[in-house]
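Read the structure below first, then the notes.
All protein chains but one are shown at their positions in the complex.
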Amino acid sequence: MKAKVYVTLKKSIADPQGNAIQNALRKLGYTNVEEVRIGKLIELDLGDITADEANAQLVKMCEGLLANTVIEEYKFELC
Amino acid sequence: MKAKVYVTLKKSIADPQGNAIQNALRKLGYTNVEEVRIGKLIELDLGDITADEANAQLVKMCEGLLANTVIEEYKFELC
Amino acid sequence: MKFGVIVFPGSNCDIDCFHAVKDALGHEVEYIWHDTEELDGFDCIILPGGFSYGDYLRCGAVARFARIMDAVRTHAAAGKLVIGICNGFQILTEAGLLPGALVRNKNLKFICDTVPLRVETTDTPFTSLYKKGEIINIPIAHGEGNYLVDEDTLKKMKENGQIVFTYVDNPNGSMENIAGVCNEQKNVLGMMPHPERACEEILGNTDGLRLFESIIAAVESESVISAQAVKNRHTGTRRKSAMETSRSKPIAFTQKEELLHD
Partner (left out) sequence: MTKPYEAVGLTEKEYKKIVEYLGREPNELELNMYGVMWSEHCSYKHSRALFRHFPTSGKRVLQGPGENAGIIDIGDNLAIVMKIESHNHPSAVEPYQGAATGVGGIIRDIFAMGARPIALLNSLRFGDIENSERVKYLVDGVVAGIAGYGNCIGIPTVAGEVYFHDSYNGNPLVNAMCVGIIEHDKIFRGNASGIGNSVMYVGAATGRDGMGGASFASVELTGESEEKKSAVQVGDPFMEKLLLEACLELLETGSIVGLQDLGAAGLTSACCETATRGEGGMEIDVLKVPRREKGMLPVEVMISESQERMFLIVEKGREEEVKRIVEKWGLHAVTIGKVTGNGRLIVREGDKIVADVPAYSLDSSGAPRYYREYEEPEYYSELKQLDLAAIPEPGDYNKTLMELLTSPNLCSKEWVYRQYDHMVRTSTVVKPGSDAAVLRIRGTRKGIALTTDCNSRYCYLDPRAGSAIAVTEAARNLVCSGAKPLAVTDGLNFGSPEKPDRFWQFREAVTGIGEACRELDTPVISGNVSFYNETETQAIYPTPIIGMVGVIEDIDKHCTMHFKDEGDIIILLGETRDEPGGSEYLARIHGLERGVVPRLNFGLEKKLQAFILSAIEKGLLKSAHDISEGGLAVAMAECCMERELGAKVQLETPLRTDAVLFSESQSRFIITCSPEKLVELRQLMAQQEIPHEILGEVGGEELKIDVNGKNIVVLKVKDMKEAWRGAFGCLMS
């Protein structure tokens, strides 16, 4: 079972990296760019487990290790 | 128009960060985890442009700035 | 002979390069703002270390688009000297002026240390005053100094003698222990270690001096000054630097003298 986890900063938290890239893009002429936010994409191969098991594992992994829910939120999908 | 860009290391390139997370997960008991790879998720708000314009912009942005095609691949989607 | 040190937003070894050239070597040097359009009058351009544009997204990714980079390209194309140190190296690879890429250190940590390097070639304007195979100690300070390049390019680089420095004990996972490389024409050098941090006895290390002296020798032998004059001038510079740094230490000096008499 393979999965993709998306970890992003919570909306209320500033994203300095995103801001800097937004400024860079605007300077390069993409003046239409209104916001950039940078997160993590984590691709996992979970081996031979069921979708239910995978879902259960992923929640725990995200809460425990992959995201720090103090500042980040996460989403995942099986694929 | 909003877009998501996914930047990942090329398959041929080692991903020590992914390995470290894989090890950490295994230590936590998820011994089924066979591979972890870490990439970037870049969320953009492109403002008021058409899908065609957005597609054209995104290719240029990715090739020029968002990915280093020597080591990375990218994909994007409008949303 | 005039050096120029480019200042990007977020550069922070710019002052170190500036002072190494000015105080330790007694040569002319100017800061160049990233927004500048031309580089007339400069013989060697230094892209210093630091965190240009915060190194956000990827090290050097944004700096490569700075206005000054067109001028750097022109300067390099004209065969003049360019050296990128640490972040400067990352910028040069991002800009395509040097092959390969620099990724996260294998141990995923920033590493600050002084490490032994092997001088792989003296056949460049940056290393002529070292000895081939010589081991020198130079500080490193980077989180992403793990050099990567595709096999074909690597092969060509080796054939061409483009691998300039290698690590004796690989600290970061770099391919083939590579610490510094140059372009085919050998007038553009990129290296992760910081020679500008090894130019004064008071800092406990002068192994970086000969890199800058090599550059000066190369530039000055190009110009009308005779080889003899170069040597004299060099000796003069040396004395000055010995005076300016608080303790004089002869080791690097005698080595260099020997080399000049070779």
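Residue numbering begins at 1 within each chain, and the chains themselves are lettered A, B and C in the order written.
Just so it is clear, a contact is a pair of C-beta atoms (placed from the backbone, for glycine too) under 8 Å apart; a residue touches a chain by one contact, two chains touch by 3 or more.
In this text, all values refer to a predicted model and were calculated from it rather than measured experimentally.
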For the chain not depicted, the shown chains it touches: A, C
Omitted-chain contact residue, chosen from C:Asn12, C:Asn137 or C:Ser221: C:Asn12
Selected residue (touches chain absent from view) among C:Gly60, C:Pro139 or C:Gly180: C:Pro139
Missing-chain contacts mapped onto chain A: 9-10, 12-16, 19-20, 23, 68, 70-71
Touch residues of chain C, complete complex, unshown partner: 9-10, 12-13, 15-16, 19-20, 49-51, 53-56, 109-113, 139, 141, 143, 194, 196-197, 199-200, 202-204, 246-247
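Please note the rule applied: only the chains that are shown with their structure count from here on.
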Graph class of chain-chain contacts, one of line, ring, star, complete, other: complete
Separation of mean Cα positions, chain C and chain A [Å, integer]: 38
Gap in Å, rounded to a whole number, between the CA centres of chain B and chain A: 10
Between chain B and chain C, centroid-to-centroid distance (C-alpha), Å: 33
Residue list for chain B, restricted to those that touch at least two other chains: 40, 64-66
In chain C, residues with contacts to at least two other chains: 57, 62, 65
For the chain B and chain C complex, residues of the former touching the latter: 13, 16-17, 20, 40, 64-66, 68, 70-71
Residues of chain A defined as touching chain B within the complex: 6-8, 21, 24-25, 28, 30, 32-49, 57, 61, 64-66
Touching residues on chain C, where the partner in the complex is chain B: 57-58, 61-62, 65, 93-94, 100-101, 103-108, 148, 150, 173
